[in-house]
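Note that this complex is displayed minus one protein chain, with the remaining chains in position.
Here the chain labels run A and B in written order, and each chain numbers its own residues starting at 1.
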Amino acid sequence: MAHARPIATTRSATGIPTPRLAVWWILASEVVIFGGLLGAYLMHRIGHPEWAEAASHTQTWIGAVNTFVLLTSSFTAVLAHQAAEKGKGKEAAKLLAFTILGALTFLMIKSYEWTIEIMAGYTITANTFWSFYYTAAGLHALHVIAGAIIMGFIAVDAYRGRELHRVEIIGIYWHFVDVVWIFLFPLLYIAK
Amino acid sequence: MSENNEQRDEQGHDDGHHVNYFKIYVILLILFAISVVGPEVDELTGLRWITLITAFGIAFVKARLVVNNFMHLAWERRIAKWLLASSLILLLLFVAGVAPDVMNHEGNNWENVAAKQAVERGLAAASGYSEEEAESEGPVEEVIAAGFSAQNSFGQICATCHGVGGEGDGIAGAALDPAPASFIDPVFWQGRDRDRVITVIRDGAAAVGGSALMAPWGALYTDDQLEQMADYVMSFRPNQ
Partner (left out) sequence: MADTLAEVQKQEVHGHDHDHHDQGFVSKYIFSTDHKIIAMQYLFTGMLMGVIGGYMAYVFRMQLAFPGISVPGFGQVSPGEYNSLITNHGSIMIFWVAMPVLIAAFGNYLIPLMIGADDMVFPRINRLSFQVFFVSSVVLLLSLFVEGGGFGGAWTSYPPLSASGDYNLTQLGASLWLIAVALEFVAFLLGGINFITTLMNSRAPGMKAYDIPMVCWMIVIASILFMLSVGPLLAGAVMLLFDQTLNTGFYDPARGGDPILWQHLFWFFGHPEVYVVLLPAIGITVDVMATFSRKKLFGYKLVLYTAVATGVLSFFVWAHHQFIAGIDPRMANVFTVTTLLISVPIAEMLFVMIATLYGGSITLTTPMLWALAFLAEFLIGGVTGIFLGASGADIYFHDTYFVLAHFHYTFFPIAIIGTFCAFTYWFPKMFGKMMNETLGKIHFWGTIIPFNFIFIPLFVLGMGGQHRRIYNFEHFPEIAGPEYFQLRQIATIALLIMLAFQAVFFFNVVMSWWKGEKAGRNPWRANTLEWTTESPPPHGNWPVEDLPTVYRGPYEYGHPDREEDYWPQNLPG
């Protein structure tokens, strides 16, 4: 560690440890980012009933499998937190590794899904519905990738018994990514 | 080093919450299954609202379960709940303020012609015409095609130089040399006919040996629209 942690980090006037307070603020700003995008999509979708035709070509079953994958990865993430709370670094690392595996599975299934759709001609410019679809799902996928990478670093630390409090933090972020998908799934796949 | 139980109080959690994460996970899966099956039931029974409830209603319930139990928001200090709530409220404010403009395609005195056309085209395409036919050519041409009026177009594009009355007195034309043509001047019409008008509009005056200040506008008009524009310009011509 090249930089020692400032004493400022150890104080907590609100009672919430600083890293967790920070992640709640990050989530608040992400809510408005995703919410803005999905709100814009929703308003257009309601005003453009003819998008139903385009929307009917989303692969609901693939989306459903991905939902299952993310839900399960959220479960392993919270179990990792439970292990970290008890001081079991190696077990937390193992559970985080499963979560990352879930993320990778999600991304692979998504790549497969998008390949099918693009080859069938449903590209990002085919129709504004598809533009929203790829943008929203793509923004979400970016957050999955970022989350998985950070989770990797935290898992390595946890395996060595260090910085275990960070397991909870990345967990909270990960659950948020799951919640966004919980809303994306009906919006893009079910509401036809 | 590693966290131990004594420090749990300092983590801001209420003590003694024991969530059975597995139970929550199972409930989430069951809700998920219902939400996937919902639209199938919807199709069978024809009750659209079933989808809305199963898809979106369940989404809210699932989200709440994850947020409360996995993220432990239920046991978190109030300040965290407030700040998340305020971001949600602002989001709703945004949607509420914008929806009347974006979702509607007509109001008391206005009509979003382009959007309505897009809806009609899309619905026509869905009911059988090929996608290629319904493909738009490009935004500017589309809007003009949707509600083309030679008078409107003249007002928007030509009048800035040639004046609304075609007298060559448009405000942008004041600084030009040579001055823009006056269509009410009989001298202008000596040696000029309708075909030449079409050529100049489409290819610019330089194409017929005139000034390059009269730009080519052909990219904006279909052949039919050019004919209409020429007719409109001809309408300024004083009768002999």
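Brief remarks follow.
One rule holds in what follows: a residue touches a chain if its C-beta (ideal position, glycine included) is under 8 Å from a C-beta of that chain, and two chains touch if they have at least 3 such contacts.
Remember, it's a predicted structure, so these values are computed and weren't measured experimentally.
Checked against the full complex, the candidates B:Ile34, B:Val98, B:Ile157 or B:Ile184 give a single residue touching the omitted chain, namely B:Val98. Considering the full assembly, A:Asn127 is the residue among A:Ser73, A:Thr99 or A:Asn127 that touches the omitted chain.
The chain not shown here is touched by just one of B:Val41, B:Ala174 or B:Ala215, and that residue is B:Ala174. Interface note: of A:Thr18, A:Thr60 or A:Thr105, the residue touching the hidden chain in the full complex is A:Thr18.
Take chain B: the residues that touch the chain left off the picture are 10, 79, 86-87, 90-91, 93-94, 97-98, 100-102, 107-108, 110, 112, 114-115, 117-119, 122, 136, 138-139, 142-143, 171-172, 174-175. On the side of chain A, touch with the chain left out of the figure occurs at residues 2-16, 18, 21-22, 25-26, 28-37, 39-40, 43-44, 48, 51, 124-125, 127-129, 131-132, 135, 139.
The criterion applied here is as follows: only the chains that are shown with their structure count from here on.
Chain A and chain B, compared by their mean Cα positions, are separated by 29 Å.
Those residues of chain A whose C-beta lies close enough to touch chain B in the complex are 12, 14-17, 20-21, 24-25, 27-29, 31-32, 35-36, 39-40, 42-44, 46-53, 60, 64, 67-68, 71-72, 74-75, 77-79, 82, 84-87, 89, 161-162, 164-165, 171-172, 175-176, 178-179, 182-183, 185-186, 190-192.
Partner chain A is touched in their complex by these residues of chain B: 1-5, 8, 10-12, 21-22, 25, 28-29, 32, 35-36, 38-39, 51-52, 55-56, 58-59, 62-63, 66-67, 69-71, 76-77, 79-80, 83-84, 86-88, 90-91, 94-95, 98-99, 102-105, 115, 118-123, 125-126.
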